[in-house]
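One protein chain omitted, others in place.
The first chain written gets the first letter, and so on, giving A, B and C; residue counts start at 1 in each chain.
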Amino acid sequence: MASTIRVRASANGDTTEVQSLIRHPMDSGFVKDKSGKLIPPHHIDVVQFEHGGKTVFTAFWGPAVSKDPYLKFSFKGGKKGDDLKVSWVDNKGETDSLTAKIR
Amino acid sequence: MHNRVLIGTAVALSLTGMTTVAVAASADDFKAAYAKAEAASKKSLEMKTQWTTAVAELKAAKKAADAGKYDEAVKLATHAQALANASIEQAKEQEKLWADAVVR
Amino acid sequence: MNQSPDTPDRARRMILKGAAVCGVAGLGLADLPLLLRPARAADASLYPQKAFKQKSEADALKELYGKTATPSDKISLDAPEIAENGAVVPIAISSTLPKASAIAVLVLENPYTLAAAYKIPEGTEASVSSRLKMAKTSKVVAVVESDGKLYTASKEVKVTVGGCGG
Partner (left out) sequence: MLRNCFIALAIVLGTAQPLLADTPKVDPQADFKAFREYFTKRFPNVQLNDFVNGPYSMDEGLRKQWKAIEEFPPYEFALERGKELLSKPFKNGKTFADCFPNKGIGIRQNYPYFDTKSGKVITLELAVNQCLEKNGEKQYDYKKDDMAAVTAYMAYTSRGKPMDIKIPDDPRALAAYKKGAEYFYTRRGQLNFSCASCHVQSAGDHIRSEVLAPALGILNAMPIYRSAWGGMGTISRRFTSCNSQVRATPLKPQDELYRDVEYYLSYMANGLPIVGPGARP
């Protein structure tokens, strides 16, 4: 099974721009399925980005974040070839993580 | 030109609404009305011109009949038949008219 | 039922009547147990569960930061005037305020106003882009915590979902 996480991190000068896309239904708990039953909430709660042993970004998400959520931010200090670790946990306790190289 | 025929269809549809039976309908009335509507709907499907609304009305008619509401069931079935017939008319009309819409 | 022909305008209205909406409205979330994650992974224990349950901007901010916010022109909130689809509305927030430590985004007309909250450690820029669901036309509020104080900027985003488009 392929990772649920896709990351693009590119260093430009002293700034590293990070873009990520996570495959996740992000069910809000407000939408009904075809048979009219509510689909229970199932969404990512926390996403964390770590670089050099330090958390560089933390996202807390509610049900209003879109399916297959996207995120873009920038931090200082990353270099080409450095590791960037991404991990998430959802409201059912499911998790995934991925370590990507900064380009 | 095609507008006129479709308006005609619309008038026909509203008439079917007004001419529903005054006397209480029976299960047999429903069966007869339903069979006619089903046949028309099937024909429209074979002609690949069926309307989803005709199918929905047929379903609603069946449901009403199952609940013993035959007046309503007959009315719905009759309406479904009118919709199915209108879709067949539409297809016949379009056989000639589509070519007018082609970008030239 | 009787559909008279046939102008695009007329039929367009018919389509709109039946248009589906993205369905973010209605019942509450069930409380679900949160598991503590192992170290060096996203830490669920940090999740501000209660803040995400609030129905007003003030309550959500109180839960999240314990304070109220004042408007600032040093926050840029980039959101479309008209969202092409309420299911995916791109929202970008950035700020030139000093010592920014957190960013949050709220959609006031959603069932729960808080959409996302971000922690900005030192060395990370006060800038984030994401995509949000919007139930209907709403004011979107960007909040930035700077030097211990809260600042906001807002923008109205129109949400409509149509029929035979695309």
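Some notes on this structure:
Convention: a contact is a pair of C-beta atoms (placed from the backbone, for glycine too) under 8 Å apart; a residue touches a chain by one contact, two chains touch by 3 or more.
A quick note: this is a predicted structure, and the numbers were derived from the prediction, not measured.
Shown chains touched by the undisplayed chain in the intact complex: A, B, C. When the omitted chain is restored, the residue from C:A42, C:A87, C:V107 or C:V143 that touches it is C:A87. Only one residue from A:H42, A:K67 or A:K92 touches the chain missing from this view: A:K67. Residues 3, 5-6, 8, 11-12, 14-16, 20, 80-85, 87-90, 92, 129, 131, 158-166 of subunit C touch the missing chain (whole complex, contact as defined above). Although one chain is not shown, part of subunit B still touches it, namely residues 1-2, 6, 45, 48-53, 55, 83, 86-87, 90-91, 94-104. Residues 2, 6, 8, 19-21, 23, 67-68, 70, 72 of subunit A touch the missing chain (whole complex, contact as defined above).
Throughout what follows, only the chains that are shown with their structure count from here on.
Chain centres here are means of the Cα atoms, and by that rule the chain farthest away from subunit A is B. Put simply, the C-alpha centre of subunit A and that of subunit C have 17 angstrom between them. One finds 46 Å separating the Cα centroids of subunit B and subunit C. Centre to centre, using the average C-alpha position, subunit A and subunit B are separated by 52 Å.
Multi-chain contact residues, meaning those touching two or more other chains, do not occur anywhere in subunit B. Shared interface positions of subunit A, i.e. residues touching 2 or more other chains, are not present. Contact residues of subunit C toward subunit A in the complex are 22-30, 32-35, 37, 40-44, 46-48, 52, 87-89, 92, 107, 110-112, 114-121, 123-125, 127-135.
Contact residues of subunit A toward subunit C in the complex are 15, 26, 28-32, 38, 40-41, 45-48, 50, 54-67, 69-77, 85, 87-89, 91-93, 95, 97.
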